[in-house]
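The other protein chains are all here in position, but one chain of the complex has been omitted.
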Amino acid sequence: MRNSSSILQVRNLLKTFGAVVAAKDINVDISQGEIVGIIGANGAGKTCFVNMVTGYLAPTEGSIKFEGTELVGLGTRKITHAGISRSFQVSQVFHSMTVEENLMIALAIANNRGADALSLMDTPDLRSKLDEVLKRYRLEPQKDATVSALAQGVRKLLDIAMAVVSKPRILLLDEPTSGISVEEKFDFMDIVMGALKEDGVTVLFVEHDMEIVERYVSRVLAFYQGEIIADMPPKDALADKKVQEFVIGKEHHKKKK
Amino acid sequence: MGPWRFLILNSHYFLGANNMETFLTILLDGLQFSSYLFIVSAGLTIIFGVMKILNVAHGSFYAWGAYTAAFFIGKFSDMGLPDALGFLIILAAAIVVGVILGFIIEQGILKHMYERDEVLIVLATFGLFLVLEDIILIAFGTDPYFAYQPMALLESVELGGITRDVYGITLIGVAAIVAVGCWWLLNKTKWGTLLKAVIFDREMGISMGINVPLVYTLTFIGGAILGGLGGAYIAPTISVAPGLGTEVIVLSFAVVVVGGMGSIAGAAIGSLIIGLLRAIAVHELPQVELFVVFAVMAIVLVFRPEGLFAPAKPRKI
Amino acid sequence: MTNKLLKGALGIAAVSAVALAGGIAHAKDTITIAVPSFLTGGAAGPFGIPAMNGAKMVTDAINKGTLPAPYNTKGFGGASASLIELDEGGGATKQVAEYRNLVEKRNVDAIVGYISSGNCQALAPIAEELKQFTIFATCGTPRIFEEAARKYVFRTMGHATSDNVAAAMYVKENFPDMKSYTGINQNYAWGQDSWRDFDLTMKQIMPNTTASDKTQFPKIFAGQYGSEISAMSLDKADLVHSSFWGGDLEAFIFQGAARGLFKKKIGVVTVGGTAAYRLGKKLPDGLVLGARGPYGILVRDRDSALNQWFVNTYKDIYGIYPSGPAYQYGQAILAAKIAYDKAGSDASNEQLADALRGITFESFSTTIEMKLGGGHQAATENGYGITKYDADQGENVVTGVKFYPASCVLPPDGVNSVDWINGGMKGAKC
Partner (left out) sequence: MFNDKTAKFLLLAALVICVGGAFAPNWIVNQFMFGFSRALAILGLMVLWRTGLVSFGHAFYFGLGAYAVAILDSKLGVSDVFLRLMAGAIVAGVAGFLIGFIMRNYRDIFFAMLNTAISMVLFGIVVKTESLGSTDGFAISASTIFGLSPETKYPLFVIITLVGLASALAVNFYLKTTFGKLTTAIRDNEIRVEYLGFSVAHAIHLKYTISTILAGGAGALMAMSLGQVDPESMINWTVSGELVFVTILSGPGSVIAPFIGSLVFEVLRTYAFELAPQAWQLIMGATFLTIIFFLPGGIWSLIEKLGGKKNEK
C-alpha cells in the first residue's frame, strides 16, 4: 500500500528510557529526493529519532521500513549497507589521520567489503574517486592536513563527505551547521546540499537554525517531547502556532542565554 | 557477601571431607593468604581507582617493604633491642618505603604521563619494576634476610587440635584494620568524599575545585604504603630474597580484576575468593594450586569484565 | 763401546725429553674458567656465594701452588687460571643462551659449576653439541648421565640417588618403628627425582611403611610454605622428607618450626648442611640432616691434610666454616686441575675429557671415583647425622653421623638408578 515514491516509512515509533519517553507514536513517510528538516528544542527527540533510524538505538516499539525492508533490529552496519548513512553533531572522523586518509578509508570500505577488504586499498580507481570527492567538497587544499589540526567547519565537511561516499539513498545530517560561524554557514550548506542534490540523495537533517531550515528544506518535521507536532512545508511550519510556541520560541529563548 | 556465599556453597565439600581439622586449617590458611593478598591489593586498587594507573611497580613496593623491615628487624635484634620493636619497625618500614618511593615515582615519572595512554603508563611502571628489582639487589645484596623475631615472639597456639603461629593469625587482624580504615577514610571523612568525586569523574573533581594533583600524589603514596605494609608484615614469615615481588604483582592483579578494579570492597572479596580457593587447592589438589587463581581471573574477565564488585563508572560515549 | 751406545741412547733420550719438556713449556700460561653459580635469588646467599667462594679459594691456591700435596704444583698444567663468575639464575633457557655466549663469544677454556639440576639437564646436550669440556659441580639429578652417554660433560659429586638411598637407610636404622612418611620437594627435576628415589627406597627397605598421598611439590623459589606446612601437619605421616635447598630450605625450616611441624614429625632434609651453619639456634634439634655427601658440617673434623687446609683456609678468608657447596665447587676446580695437569694446559676439550674420564682422586673431604656414567659421573660415600644445638659452643652440631660407601648407595655403572632401586638394589655393598 505504500505510495510508490516513499522510500522510508516510520510507523508508531516508541522509545522509552525507563520512565522517560524519548519518542512517541512517530509516523512519517519520506519520499525519494525529499529534503526534510527536523527541528525541535533540545531533548525534543530529534537525535533520538536519527539514532533509531540508523540503528544506533533500538526502538521500544514500532517499525522503520526502508524500501520495504524492516530496519528495526539491524545494526548500524547493516543499515549502512542497506543505503542509509549519517553525519554527526560532533564530527566523528579519524583525528590522527589526514583528510585524504580519512576519505580513502571511507571509500575503500564503501567499495570493497568482505574478502575484497584483503586487497590493496590504494588503487588508481579509488584515487580518481577520491579526487572527485575532494573536489566536490572543496577539500583539496586541506587534503594532506591532519584532521586534529583542522577547523570545525572543515571537519564537518569531511564528516559529511565520509558519510556520502558509500552512495547512500538516504542521508541523515545531525546539526550540520552547529559549531560553524554565521558567516560561513551558508557557503558550507551550499557546498553540502549542492553535492547531495547531484546524487539525488534523500536528506533528513536536524537543525536549530531556522534560516538554514527555511532556505534548504522542502518539508519540516517539528519534534516536541518525543512527538511530531508538525509535518508541513517550512513556510507553514514556521508560521504554525504550536511550532512557534514549543520550538522556535524555545529556540529564541535559548539564543538569548 | 561473596565469601560467605562461597563458603556455604562449598560447605558440603568441606563436610564431605568430614574433618573439622581440615576445614579449620583450610579456613585459616585461606584467610591468612587472603589477608596478605588484601593488604597488597588494596594499595593497588586504590591507585587504580583514583589515578587509573595499573601499577606493575606495586610488586616492588611490596619487595622494598619486606626488605626494609627484615633488614632493620635483624639489625635491631643484633643490637640486643627487644624483639617487640619488630612491630614498630614493620609499620615504620611500610611508611618510609611508601612515602619515599611513592613520592619519587609519582613526582619523578608518573606525573609527566597522566596525559598519555593508559596502557603506556602500565608499561612505564613495568620499566620501573625492572629498575627497582635490581636496585634492591644493589642495596640489600643477594643474601636472603630472616626477620623471624616477631613471629618467634608470639609463639604458636593449639586451635582445635592444630598448631598455628599467632603471628599468622594477627595478619588477619591487620587486614581487617586496613579494610575498616579504608572504608572509614572513604565514607566518613571529607577526604573520602573528595576522593570519591575524583574516582567517579576526574574532570568533575577538577571543576569542583579539588586539587587533583595533590590528591594523586597522596593517593599514590597511600597505595605505596599499603604495598610496603604487605611486604613488611609478611617479611617475618618468609625468607626475604630477591625476586619476591614478581609473583605478588600478578596475584594482586588477579585479586583486583576479580573484585573489580578500583574498589576496596572488591579487593576484599577478590582476596577472599582467591585466598580460599588457593588454600583448598593446596590441600586437596596441589597440582592446580598455581593456575586456579588465574583461571578465576580469566573467567571473571570473560563474564564480568568490570569485576564482581565494580564501582559505578560514568559512561562517556 | 756398548757403553758409548748406551750413553748415546741416554743422550738422545735426554735431548728428546728436554725437547718434549720444552714443548710443554711453550703451552698456554693462562686459561679462563667460567664458574656459573647463583649470584642472585634466594639460592645465592646459602648456596651460590659459598660455592663461588670455594671455587675462588681453590683456584687461587692452585695458581699459587699452595694446595697440600699431592696438588702442590703451580697452576692448571702450569697455566694460571682466571675465573669468569656469572649468575646461574633466570631459568634454563637463559642459561643455554649464556652458555653459548661463554663458548662461542667469550671463548672460555673450561666451564666448572652449576647448582641447579634444571640448568645441568638443559646444558648437558648443549655442551655435547659445542664439544665443550664442562664439569658440573653440584647439581644432582641422575638423569644427566642416565638419559644419554656424555663425552665432554662430567660431574664430580654423587647424584640424588645416593642422597636419598642413604637417607632412607639412615631412617631405617634410627627410626625403625616409623609408620608412614610424606614429603615436600620443589617441582623440578631435582625435587621430583629426590622424592622418587627416597620413596622407592623406602618401599624396598621398609616395606611396611606407607607414603602419604598428598605430597607437596611447590614451585622452586616460592619462599612461602604456610599452606603446604599445614597440609602436612594434618597428614598422619610421622616423617617429612625434603630435598629443599638454599633459601627455600631456610624459609621452610622457619615456617615449619613456628608451626611445630618438626616437633610432631621427623624432618629429613637431604641438603640441610648449609642451614646448619647459617640458622644457628633457629635450626630445630632432631632433624635428620644430610649435605649431599661428605661435605660441610658432616666432615668438619676429618683431619686429612687436604680437609684441614680447606676448612682452615676458608674460615680464615670468609670467617665461617665451609658448607657443602664450597666443598663441591672446590673439588670441581680441583678436578679441572687434575685434568689439565694430565693433558697439558693447551689440551683440547677431547684431551681434557680423556684425562678426567674414569679416574679416582683424593678430594678435600673424600675419595672421588669417576666410575659411573662411563667414567663421567662421580661416586662418593654419603652420610647423615642428627642436628643438635650446642649451647656452650653456640653452634649446631650433628650427632650420630653415619656414612655409607658409594657402592652401597649408588647403582653400578650402566644401571639406571630407578631400576636399581626397584630391583632391590642388587650388588649394593654396605
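Note that the chains are named A, B and C in the order they appear, and that numbering of residues resets to 1 at the start of each chain.
Going forward, a contact is a pair of C-beta atoms (placed from the backbone, for glycine too) under 8 Å apart; a residue touches a chain by one contact, two chains touch by 3 or more.
Keep in mind that this is a model prediction, so the values were computed, not measured.
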Full-assembly contacts of the left-out chain, visible side only, are chains A, B, C
Of C:Pro125, C:Gly374 or C:Pro405, the residue that touches the missing chain is C:Pro125
Answer key for C:Thr40, C:Asn53 or C:Thr274 versus the chain not shown reads C:Thr40
Those residues of subunit C that touch the unshown chain are 39-40, 85-87, 90-94, 96-98, 100-101, 104-106, 117-118, 121-122, 125-126, 129, 186-189, 192, 217, 219-220
Against the hidden chain, subunit A presents residues 54, 75-77, 80-81, 85-86, 92-97, 101, 104-106, 108-110, 112-113, 116-122, 162-163, 166
Touch rule applied to subunit B and the missing chain gives residues 54, 56, 109, 112, 117-120, 122-124, 126-135, 137-138, 142, 246, 250, 253-254, 257, 261, 286-295, 297-298, 301-302, 305, 317
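By our rule, only the chains that are shown with their structure count from here on.
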Relative to subunit B, largest Cα-centroid distance belongs to chain A
Most central chain, judged by mean Cα position vs. mean of all protein Cα atoms, is B
Distance between the CA centroids of subunit A and subunit B (whole Å) is 52
Note: subunit C sits from subunit A at a C-alpha centroid distance in Å of 80
Cα centre of subunit B to Cα centre of subunit C, whole Å, reads 40
For subunit C, residue numbers touching 2 or more other chains are none
Note: in the complex, subunit C contacts subunit B through residues 38-42, 44-46, 48-49, 214, 216-219, 221-224, 226-228, 230-231, 233-234, 247-248, 250-251, 254-255, 258-260, 264, 282
The answer for subunit B against subunit C in the complex is residues 21-22, 25, 28-29, 32-33, 137, 141-144, 146, 148, 151-152, 156, 162-165, 167-168, 234, 237-239, 241-244, 247, 278-279, 282-283, 286, 289-290
